[in-house]
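Quick one: the structure is below, questions incoming.
What you see is the complex with one protein chain gone and the rest in place.
For clarity, chains are labelled A and B in written order, and residue numbers in each chain start from 1.
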Amino acid sequence: MSMNSTPLLEVDRLTLQVGRTGAIVVNDVSLSLAPGEVLGVVGESGSGKTLLARAVIGLEPPAIRRAAGTIRFEGHDIATMPPKALRALRGNRIGMVFQEPMTSLNPSLTIGRQLEEGLILHRDGDAPARKAAIREMLRRIGIQDPEAALAAYPHQFSGGMRQRIMLASVMLLKPALLIADEPTTALDAVVQREVLELMLELTRDHGTAVLMISHDLSMVARYSDRVAVMCRGDLVEQNTTAELLRRPQQPYTQKLLNAMPHRTPARTLPMDETPIVAVRGLTVDYAGHGGLMQRQAPKRALHGIDIEVRPREVVAVVGGSGSGKTTLGRAIVGLVKPSGGEILFAGRPIARSDEGWRHYRLNCQMVFQDPYASLDPRMTIGQLVGEALRQVPGLGPADKVRRIAEGLEEVGLERKYIDRYPHELSGGQRQRVAIARAVVRRPSFVIADEPVSALDVTVRAQVLALFVELQQRHGFSCLFISHDLGVVEQVADRVVVMRDGRIIEQGDRDTVFDHPREAYTRTLLSAIPALEPESGGGVRLKWRFENDARTSGRG
Amino acid sequence: MLRFAFNRILMALPTLLIVAVSVFILIRLIPGDPATLMLGDQATPANLADLRARLGLDRSLPTQFLLWAGHVLRGDFGQSITSGQAVLPLIFERFWVSAKIVLSAAFLASLVAVPAGMIAAWRQNSWVDLVLVGGATLLLSIPAFWMGLLLLLFFGLKLGWLPVVGYVSFSDDVVKALLYMVLPVLTLFLHEIGVILRMSRASTLEVLRLDFITHARAKGLSEMAVLWRHAFKPAFGPTWTLLGLVLGNLLGGIAVVETVFTIPGLGRLLVDSIFARDYPVIQGCLMFIAFIYVLVNLIVDLCYPLFDPRVTAE
Partner (left out) sequence: MTRPSLNAIFGVTLIGLLLAVAIAGSFWTPFDPLGINFPARLGAPGPLHWLGTDEFGRDVLSRLMKGAATSVRICVLTVCFALVAGTIVGIFTGFVRGWSDRIIMAFVNALLAFPGILLALALLTVVGANEYGIVLALGFAYTPSVARVVRGTVLSLREKEYIEAARVMGNSELFIMARHILPNCIASLIVLGTSMFGWVLLAESALSFLGLGVPPPAPTWGNMLASGRPYMVQAVWLGLFPGLCIALTLLGINLLGDVLRDKFDPRMRGL
């Protein structure tokens, strides 16, 4: 892509602030975008990247005020443009794709009407011509029966399909600039890649420039010509993608690169002991929704799962959404009732009536995905961690307080947090509390269900490191459930790949990552990069199994 | 869609059954013997026994219930103790009077309050919003009977513009009938504006926060088009459900307004019957209002997919 052509978009020393408080949310940011170029903007939450994107199309929230700077699109300043002229640009010359496919299409209008709307507004053609253009576009994004899709409502499509329809709706008008705000964050890794590639294909065909906003550096790096890094409102660094990765100039960029998951050396564990958890032929059915007269057939979530976790071992369960990995974890920890098969904990059955029940209940703990939902908002941090010690026999109040303080210290939280409430803590701190709560009783087995996927990139790296450290120090076994293979590569001893409620592949980590047998595993792996260190302190991203990934993915 | 409708209708049936049982039990719980009451002071033991037999009061409670339910199913609610009239025609006659007032008030109120609520939400925290919400909260806080009294005092007595109390049927004199309806309808109208406006505003606010509204704006649509084409349908759903509840509550609470304006409606019939201990009429009124309430909410639910097609997906 030529850097010399006249810029399509030019942001010059833009500063945005919150009108009421005067807090600066975007600080003196300048960047430009040439026609057809793909620019990625990377940052964590609170970096101002989304507000920047919204400002480009003049849709920043009413509370945000532009304090200084200009945004020029094709030579005209967006901010001083009369509303009518701005509306003539929106949709027509500048398109925007949103993050949440579930809420970004209107649930009460048919797909056909929503797609047609932009054409009616900005193009001259008659109704049959519009319909033809829409059908053509729907076919292009991979919808088998465009005619039926026109009359359908958004809720009749999967998340990935909706995001494709969203793309179709925007690309129908062949805009000169596409703003994509976290366009695939809400999707499965496999679907994510398909949608992104469709997006780039469509924009390339129409010569559309892309401003891609994301928290995911590796994803942005894969598809952008240039990358800009934002942190707390500042644009800290921008460069061509390869150069930025190879020779990051700023400490924050280096921090981001270091936060990318990397493989740790394989461990050798004694394999002859009795497994902590042994699952045999486990099936789980979810009851169907019952009406008054008819009852839907139950849906089988797990089809006869066999799995073993040995002492000190970290077993990762990976798979897309709907693969049953979360159900497996919930069944082992006792939140879902299995409909068949058996679960043995330390060699003993775990039913409430069994003598092994108490040992199991005290020694099998869980860390949940969402640190905002897994801590009771009405309890202090001390009470939350203390609750885990309630069942420990012979623990006096003084001992308890000491154990709580120790537990918090272990996860890097000072004593002063004991009396605080969850809402006073950041997401990373909350997840530390959740980890402290799970391990304070020294369990022999911990299930971690996506423990870091709700966290920001740099925080994620820290919490992950903490978790690994605690695992090694206390030696608990772990079932690590994740959709993110990058994280798994860093922590797991053994990997289990699930799909549609069945285990399709398992083995030690290096074997599964380097020589996967199944096509589906290769597809999953193709979504994450392998990092190769470079001399300039940076890295080079290497993408695995690029070629055979596309053929086996599902929509 | 058909299955959704079928399911929804089926769900209303047990509700009606339980309502019937409750009404029956309630009336049986009232202290005092209906037969004694009906015959008054001149009752002889023989007369009483005879009447009890005729009313079925000498049988077991379940039998009485089945007998009564059987009659109700055939549309026979018995006779009024005080006037001897058949209950159901009496109820229908009075219901028609009340329904005219309630429906016109609810219709007019939603016509004004739904768009006003949307505008308030659209201009959240501006002076328009402030005035609209403030006004709505004020109206909401004025009890209907006091509002009625004030309007009556002002328009009827001080200004003399409108007839004060009473009711004229449409078949007698259309103009007069309309004039007599103005004040009662205005009373309920002003009261319901408050409720509906606040609901409409709240649900519009919820919808305006969603991504698809920003998406609509990003398409280049004008604010009018965004509000009307994209926000209206999803935001109207909750308001529509509320309307069903409002209608039911209006019907239940209309007695006070009918008392203020001396209108012979269903509410007044119920209250008068309670004073007169006219059990068949009380029973009939309660059953009838509950039935109408269930029916209205059923219709509301059946129309809901028009605003949100997702509900039929289940």
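Going forward, a residue touches a chain if its C-beta (ideal position, glycine included) is under 8 Å from a C-beta of that chain, and two chains touch if they have at least 3 such contacts.
What you see is a predicted model; the values in this text were computed from it and never measured.
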Residue, one of B:L88, B:V256 or B:V300, that touches the chain absent here: B:V256
Touching residue (missing chain; options B:L138, B:L178 or B:L306): B:L138
Residue, one of B:A49, B:L150, B:V174 or B:C303, that touches the chain absent here: B:L150
Contact footprint on chain B, counting only the chain that is left out: 14-16, 18-19, 22-23, 26, 29-31, 125, 130, 137-138, 140-146, 149-150, 153, 157, 198-199, 201-203, 205-206, 238, 242, 248-249, 251-253, 255-256, 259-260, 270-271, 274-275, 277, 282, 286, 289-290, 293-294, 297
Residues from chain A at the interface with the omitted partner, ascending: 333-335, 358, 361-362, 364-366, 368-370, 373-378, 387-388, 390-391, 434, 437
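FYI, only the chains that are shown with their structure count from here on.
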Centroid spacing, where centroids are CA-atom means, of chain A and chain B in whole angstrom: 49
In the complex, chain A residues that touch chain B: 57, 59, 87-92, 94-96, 98-100, 103-109, 117-118, 121-122, 153, 155-156, 166, 169, 289, 291-293
Footprint of chain A on chain B - complex, ascending: 7, 10-11, 210-212, 214-222, 229-230, 233-234, 307-310, 313-314
